[in-house]
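With one protein chain removed, the remaining protein chains of the complex are shown where they sit.
== subunit A ==
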Amino acid sequence: MTVMSYLGAIGAAQREAMEADERVVIIGEDVEANVYGTTGAGKSRRDKGDFLEMFGRNRIRNTPISEEVIVGAAAGAAMTGLRPIVDLSYSSFLYMAMDQFVNQVAKNRYMFGGQASLPVVFRSAMFYGLNTGAHHSDRPYPMFMNVPGLKIIAPASPSDAKGLLRSAVDSEDPVLTFEACPLWGMKEEVDEAEYRIPLGVARTVRPGSDVTVVAISSAVPEAVRAADALAEDGISVEVIDPRTLVPLDTDAVLESVARTGRLVVADPAHRTCSAAAEISAVVAEDAFDALKAPIVRVTTPDTQIPFSPALEKQLYPNRDNIAAAVRRVLG
């Protein structure tokens, strides 16, 4: 075990994957210079860019700023024998390639009757909470959850970031990973050896018996802090992190709600048609009888992200609004 940051764990997973399989290539803007910190093997600035030394320009591919062709070409390369990892930097830039994601990446295997496999990973970071304004702060995973054919992961810890990314690279299907910038600096003990966390399996972050809080991405550590505070008042909160949004581990959520009878969903995406909306609907459909109180969602309200810290800070799920939601479902 060694202490790794969230970002360091992603870099470690990428290095492992590249060493394990020659077909793995990294494609993206500024990946040679390791600008986003996941294509350098070392810790110091001096070491930056050493993926290029290790793997060469054939496998570390700096691209022009052309998201549409980056995404489509990665899909085409995956259909013909490579296993690309695409670094799209900010999640807001995924919209540039919406046609390729929706009409090619997600549909090709299906509409060609299973002739195509698309083992490709698209990484992007949700750069919210950092006062970058509306063009860099998106959390767009629910839009992609609405597109059958994609798999979606949203790791909320360094260990999960490493293990889930390895599984994503192994997957024969396209996987989008939404990384949380608010968690970039988070550190914990991570296994240096290779390991994989299967897609579609939730993690019980903290067991509890009174209320289930399903938390996504950066809402996970906030939910844990809320649970810690509530424990002082004798309230036992179970925190579940789905980790994978597609496929979604509905069994884990339903099983927990069956025990606690109460559900709060904390999701940094915009409220309408969010992951929280889907999880709430699943529970309402399949565990309505177990519910002792209406479900409460803690999401980002349906407004764009403003620049001023005075305006932005209040918008996302945090320990206070999650704790308040828990108190509300307890009546």
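We adopt the following convention: a contact is a pair of C-beta atoms (placed from the backbone, for glycine too) under 8 Å apart; a residue touches a chain by one contact, two chains touch by 3 or more; residues count from 1.
Keep in mind that, in the parts below, contacts and distances are computed from a predicted model.
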item: Omitted chain, identified by the protein name its UniProt record gives, among "Quinol:cytochrome c oxidoreductase membrane protein", "Hydrogenase", "Pyruvate dehydrogenase E1 component alpha subunit" or "Phenylpropionate dioxygenase, large terminal subunit"; value: "Pyruvate dehydrogenase E1 component alpha subunit"
item: Residue of A:Gln104, A:Thr260 or A:Asn321 in touch with the missing chain, whole complex considered; value: A:Gln104
item: Residue, one of A:Val71, A:Ile235, A:Val264 or A:Ala277, that touches the chain absent here; value: A:Val71
item: Selected from A:Met54, A:Ala116 or A:Ala229 as touching the chain missing from the view; value: A:Ala116
item: Footprint left on subunit A by the chain that the document does not show; value: 23, 25, 58-59, 61, 63-64, 66, 68-82, 99-100, 103-104, 108-117, 148-149, 151, 171-173, 200, 246-247, 282
